[in-house]
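First the structure, which I've put down as structure tokens, then a few questions once you've had a look.
Every protein chain except one is present and positioned as in the full complex.
Entry: subunit A
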Amino acid sequence: MDISSRLEVWQQLAENCGLITVQQGLQQVWTLLLLCLICRLCFRLGGVSTLKHVVSVLAGMYSLFLFFELQMLWVLLFSALCYFVLLLTQHSSTRGIFLSAVILVYLLVGELHLIDMVTWHKIRGSQMVVAMKAISLAFDLDRAAVAGLPSPAEFLGYVLFVGTVVFGPWISFSSYKNAIEGRELSWMWLWSSSISLLKSQLCLLVSTCIAPYLFPLFIPIYGNTVTDKWLRAYENAVSFHFSNYFVGHLSEGTSMLAGAGFTEEKEHIRWDLSVVKPLSVEMPRSMVLVVTSWNIPMSRWLKTYVFKNAMKLGTFPAILVTYTASAILHGLSFHLGAVLLSLGFITYVEHVLRKRLASIFSACVLSRPCNSGCSHKHKKGFWVVVLNLVFSFLAIFHLTYLGSMFDPGVDEREVEEGYAAIHTIQRWSDLSWASHWVVFGCWVFYRLIQ
């Protein structure tokens, strides 16, 4: 393809895909943004805190209605259920575990087709945020990090907080309380939220109009029959990643716009909520970092409320429990479960292998970059860089493989309802289960050098 015809196709793409996508993206979120702004101004105006919580609940409910119409009742029902459970177990000290069990049952019931598939797939994201908030609150109550059971208005105001209810992210109860206080409006606040929203639109554009046509239209790499499969898989993976960055940056934008997500250093307020780090996913150091950069608040939640609680069982079981919890929260669909469990194995093997290699060579090849005071002898040597690069490419390979299944399905219903098990197996066997074999190989290698 020569330059002129390439330009022509780009132009066509811009006209036929780019404009429409941006237009629809804005069309679907502008009311949500407006609601966030209104909420922020209401919090700023002051008044009784109960009134503020009620405003938060109402705005949250209206934004849910905008996206899910009457199906938002499921989310409301779920929130009410959570509060009811917290109320019942007021005097116990295992509220966290108990609430988690109830939520697990609720999600299982929902998953067993009691709610129709399209609806379930649509509200899953919101449901997940509500579940995470309720569970974190329960554990905080157990640890007495939160003083007493919040009032219903406070609780609903927290779980239905307009800035996070549709697209996430998870925020802690204390950050919600901070947001309610209504810090002063500043240029930094407006600037940070606008930048996040701009980034989200860019990511949407990349996800729909650039990633699916990456090879050879944007990067002139032509595949043969073998590599072509992998190039297509990479396109699908990148498209899926960018869709996640779109949601991540959008959620950053909405929650900052609504007044949550800042850190306070003495008198200085920094609006620095960060949900995704695209660069550490697209150019990863390790799969462990990919998993944490994928959705930072969520991985923080998993670490604080699941991993640390499960550490009593030992490291590997704790990792498995964490990924299982994540899979359940994501809605127990086969394909997400398969991806998350594979991720669990991949990150575990990567972690132990790199740890072993680091101690054998005394080099900075751990999953996470060394901090300045580490005891490794080799920090920046040529072969250290090469070894880290090898692991980076391995991570990209795993990501391509895992992301290959999120292709725009041939059948439109499939995308709406979530993919079927057969779809996952089909995609992965097309790539001859390469990633799983590689993980197995790495594990054998690790056992040999142990």
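Following the convention adopted for this analysis, contacts are C-beta pairs under 8 Å (C-beta built on N, C-alpha and C of every residue); 3 or more make two chains touch, one makes a residue touch a chain; residues count from 1.
The definition used in the following text is that contacts and distances are computed from a predicted model.
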Practice task
Name the absent chain as its UniProt record does, using one of the following: "small monomeric GTPase", "Oral cancer-overexpressed protein 1", "Proteasome subunit beta" or "Protein Wnt".
Solution key: "Protein Wnt"
Problem - Per the touch definition above, residue among A:74, A:240, A:348 or A:428 touching the missing chain - result: A:240
Problem - Full-complex contact with the absent chain, from A:36, A:204 or A:237 - result: A:204
Problem - Per the touch definition above, residue among A:273, A:336 or A:358 touching the missing chain - result: A:336
Exercise for the section: Can you work out which residue in A:52, A:95 or A:122 touches the chain that's missing from view? Expected result: A:122
Practice task
Using the definition of touch stated at the top, determine which of A:7, A:20 or A:145 touches the missing chain.
Solution key: A:20
Handout entry: Residues of subunit A (touch criterion as defined above) contacting the omitted chain
Key = 3, 15-17, 19-21, 23-25, 27-29, 67, 118, 121-126, 128-129, 166-168, 204, 207-208, 239-240, 243-244, 246-247, 251, 295, 330-331, 336, 406, 408, 412, 415-416, 418
